[in-house]
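Below: the structure, in structure tokens.
Let's look at subunit A:
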Amino acid sequence: MKFLPLVLANLGRHKRRTILTITSVALALFLFASLQTVVTTIASASKFGSARRLVATNATGIVFTLPIAYANRLQAVKGVEGVTWANWFGGRYGDGRRFFATFAIEPKSYLDLYPEMVVPAEQKEAFIRERTGALVGKRLMEVFGWKLGQNVTLQGTIFPGDWTFTIRGVYTPTNPAIGDDAFMFHHDYMEERLNRPGIAGWYILRIERPDAAPTIAKTIDDQFRNSPYPTKTGTEQAFNASFATMWGNVSLLMGTIGMAVVFAILLVTANAMMMGARERTREVAVLKTIGFGDRTLFGMVMLEAGVIAITGAVLGLGGAKLLYKSTHFNGGGFLPGFDVAPSTLALGSAVTLVLMLASGLVPAVRAARLPVVSALRQVG
Partner candidate 1 sequence: MKIPFVYNARSVFQRPASTAFTAVGIALVVAVFIGMLALANGFRAALARTGSDENALVLRRGADSELSSGIDRATANLIGSSPHVAIGADGHPLVSPEVYVLVPLVRLGDDSTSIGNVVVRGISAKAWDVRANVRVTEGQKPVSGRAEICLGEKIVGRYPNTAIGGKIRFAGRNWDVVCHFSAGGSAFESEIWGENEQFMPVFRGEAFQSISFRLKDPKAFEEAKRALESDKRVQVDVHRESTFYVQQSKLLGDILQFLAVVITSIMAIGAIFGAVNTMYAAVAGRTPEIAVLLTLGFHPRSVLASFLLESAIIAAIGGVIGCLLALPVNGFVASTTNWSSFSEIAFNFRVTPGLLLAGMIFAVLMGVLGGFFPARRASRLPVVQALR
Partner candidate 2 sequence: MALVEIRDVYKSFQRDTQRIDVFSGITLDVDAGAFLALMGPSGSGKSTLLNLIAGLDRPTKGEVRVAGSVVSAMSPGELASWRARHIGFVFQQFNLLPVLTAYQNVELPLLLTRLSKREREERVKLALGVVGLDDRMSHYPRQLSGGQEQRVSIARAIVADPTVILLDEPTGQLDGKSSQEVLALLRRLNTEFKKTIVIVTHDAHAAEQATTVLHLEKGDLIRGSAVPSLRASESAGLGVAR
């Protein structure tokens, strides 16, 4: 370590090259971390789900609804503690460019089943009490600049017309996988306006014991199998997992590009290191004449490679982590909880290590093995 100043001085001699190389490494690792985080975010969204919650949808497809009447029958199933439901509303605000989820929910039971959605007590009361009230995610409030108590009008795409609500509550999710930019309102308000029998897009059930999930699911599905509205029930996690597969090949694509990126910077850095090696011959000879040993020189070259690689890694990986965390990036709502995971940082560090070895090894070995006499001939 006492040789660090010497190594740093050497790097300082070719400031431009050093800075360029470090920047390349940083950029590449930043990109790598970003791409990898897309993969991990999709993966973790697919794993999210409480073990005690089941989701029941229309077996024909998620675009089909279930009757409200099912609520009581589901509640009656053995092992089921609580039942709630929600409906996809498909609302738009303003010019419609900012997409967000709109649900019509059964307020009391929904909030009951989703303790992860934290709402201040008075707001919760106000929302449940008022039929035209709305519960809005914290981020969505910021995006549109809404205030508590404000009247907001949405355009219905599935249920046409203007729908006006009063914002009575703001929720903050404790788990990032639950989006913080949804808009929720009263189910019976929708029913009233549509003047139609109640429908539920999907039901969410809370069960007493997680290991009873498969049995309960089967019981429910068997019950409605031959009705006009058959159900498909599964754990919340299974539901989210299949949702995540809708992304298709995207994960694979991101991963592949990530690899290409890593490979590309490996080349750039290795190239830069080898350039340094050629110029180094003279100094190595002189150092050896003074009495520096082969091992020491090997270490110094590796250290040089290490300084470049590690500095770039800290800037790139650290930069990515900081950027996404501080801006609360969530891919326009499609990638909730976008945060550079520890596994990504670990992977990035491994890449850095490989980079250091790959770019430093050949010059380091050369320096160690350099026969002093022939090198000195070049000096004189």
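Throughout what follows, contacts are C-beta pairs under 8 Å (C-beta built on N, C-alpha and C of every residue); 3 or more make two chains touch, one makes a residue touch a chain; residues count from 1.
How were these picked? Simply put, all candidates are chains of the complex that A comes from, given by their letters.
The structure displayed is predicted, hence computed values, not measured ones.
Which member of 1 or 2 touches subunit A in this complex comes down to candidate 1. Contact residues of subunit A toward candidate 1 in the complex are 16-17, 20-21, 23-24, 27-28, 30-31, 35, 59-64, 90, 92, 96, 99, 155-158, 160-161, 230, 238, 241-242, 245-250, 253, 257, 260-261, 263-265, 267-268, 270-272, 274-275, 334.
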